[in-house]
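In this view, the complex is presented without one of its protein chains, the others remaining in place.
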Amino acid sequence: MTSRSGIITLLTDFGYEDEYVGVMKGVILCRYASARIVDISHGIAPQHIEQAAAILESSYLYFPRNSVHLIVVDPGVGTDRNILLLEAADHFFIAPDNGILSPLLHCPEKVRALYRLNSPSVAGSSTTFHGRDIMAPAAAELAAGGAPADMGQPVALSGCVIFALPGPLLEKDLVRGEVTGVDHFGNIITSIKVSDLGRLQHPLRVEIGGLYVEKIHTCYGDVAPLTLVALINSRGKLEIARNKGNAADFVACRMGDPVVVRQLS
Amino acid sequence: MTSRSGIITLLTDFGYEDEYVGVMKGVILCRYASARIVDISHGIAPQHIEQAAAILESSYLYFPRNSVHLIVVDPGVGTDRNILLLEAADHFFIAPDNGILSPLLHCPEKVRALYRLNSPSVAGSSTTFHGRDIMAPAAAELAAGGAPADMGQPVALSGCVIFALPGPLLEKDLVRGEVTGVDHFGNIITSIKVSDLGRLQHPLRVEIGGLYVEKIHTCYGDVAPLTLVALINSRGKLEIARNKGNAADFVACRMGDPVVVRQLS
Partner (left out) sequence: MTSRSGIITLLTDFGYEDEYVGVMKGVILCRYASARIVDISHGIAPQHIEQAAAILESSYLYFPRNSVHLIVVDPGVGTDRNILLLEAADHFFIAPDNGILSPLLHCPEKVRALYRLNSPSVAGSSTTFHGRDIMAPAAAELAAGGAPADMGQPVALSGCVIFALPGPLLEKDLVRGEVTGVDHFGNIITSIKVSDLGRLQHPLRVEIGGLYVEKIHTCYGDVAPLTLVALINSRGKLEIARNKGNAADFVACRMGDPVVVRQLS
């Protein structure tokens, strides 16, 4: 049997005003009293599956192996969509089958097992909060050592929702990507990975929103305050920031806007 | 002696910018090192006692029995208002005597014991942060197994602040309720309980803000995206939502606005 770390992480779009997150923790603690529950974020934009997927991809590997990651961004709650239990990359994941798990399902070699959770017909189960009524109990059972095979039915990868991850276009002397997110600091995150840039000759220029940002720097402090700076961020992605300022407000960019890295010589 | 779950939940209007919540946790851990502290919400609108009461009502039952629930929404801090210690429904509650505990105090049959906390004359105790100086220490003592009777003086239910919970009006072929809240998703929560609707004949129509919403559905995905949908939410209340959208912004409704469910035939 695979052991467990005892940790359950939570990633939702529930926000911080309501009781929804606290209630899920109560449900977990009722079933697995010594669970260690860690919040990843509850600030995902409502129903923003792609944002949740990106944050999941950037976070799960920093936790002890055999942790359980519960992701509840679930606009289809109460419909006949499945709830998945995924064992992959030495971790466990419970999430609706709506594409959130794409970063893992895109790599079949990482997937060890994939199930759809059994639907308990629990008295009093709601049709609008499966995070509380189905997924949190399952996460508790799993983190306490429950066997995935006892909790659901095997499903094929090909039957699951997997969305295309935005990959950059590699051309002769440039890389075309897009804006995939903006973080709390207003740093603009792009789809361009550090490995995509290896084939280009320096010096490079980043083009975004009609602006040019010269050179890929190492850190924010490499440029003067309130100056735009391009760098490789902690997720290994190209990021456009503004030293001690907010790049997204300054550039006025949106998700999906084009970003080009061009070789100047 | 009643045992304890070791869990202390926190529900406040302190927000997430200041040190207030963290400091209460420090105070608890100084007195009861193995306390398990769970945040319900710190996003209650400042001084909004009714909102806190609704969230308390929707959350405490999901925690292990004999948990301690600490609620600090306390506009009267430093005045001569009492601080209550309530034992009810197999849980413990510590809160100012300002109506927050109304959902429990309305049901005398659930109340096992009710005390006003002794006021410690602690050196350095503030007159503006009893959450830190009086209530958190009491919650720690209680969660660690302290006896309520040693911590305060019995008080009568009739001497406590209890506010009227908004109950719907049941008429011949309709139910009149009101908007009691809006959650993080913009879902509009009403005072109408699922049990209030049992006497009406389907089909039903919900009227709110001059708009008609036909039929009580099961889940958000029952209607097309950006369409209004009425359903019974996870609190067992009638809710008006907008599939993948924000109903409260769309309807432009406010707390207390009338909501009518009408029998059409």
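Going in written order, the chains are labelled A and B, and every chain counts its residues from 1.
We take it that contacts are C-beta pairs under 8 Å (C-beta built on N, C-alpha and C of every residue); 3 or more make two chains touch, one makes a residue touch a chain.
Just so it is clear, the model here is predicted, and its values are computed rather than measured.
From the options A:D90, A:D183, A:E214 or A:D257, the residue with contact to the chain not on display is A:D183. Residues 5, 7, 9, 11, 16, 36, 38-44, 55, 58-59, 62-64, 67, 183-186, 218-222, 231-234, 239, 243-244, 246 of subunit A touch the missing chain (whole complex, contact as defined above).
Subunit B residues in contact with the hidden partner, per the touch definition given at the top, are 13-23, 25-27, 29-30, 33, 37, 46-47, 75-79, 126-129, 132-133.
One rule holds in what follows: only the chains that are shown with their structure count from here on.
Per-chain Cα centroids separate subunit A from subunit B by 31 Å.
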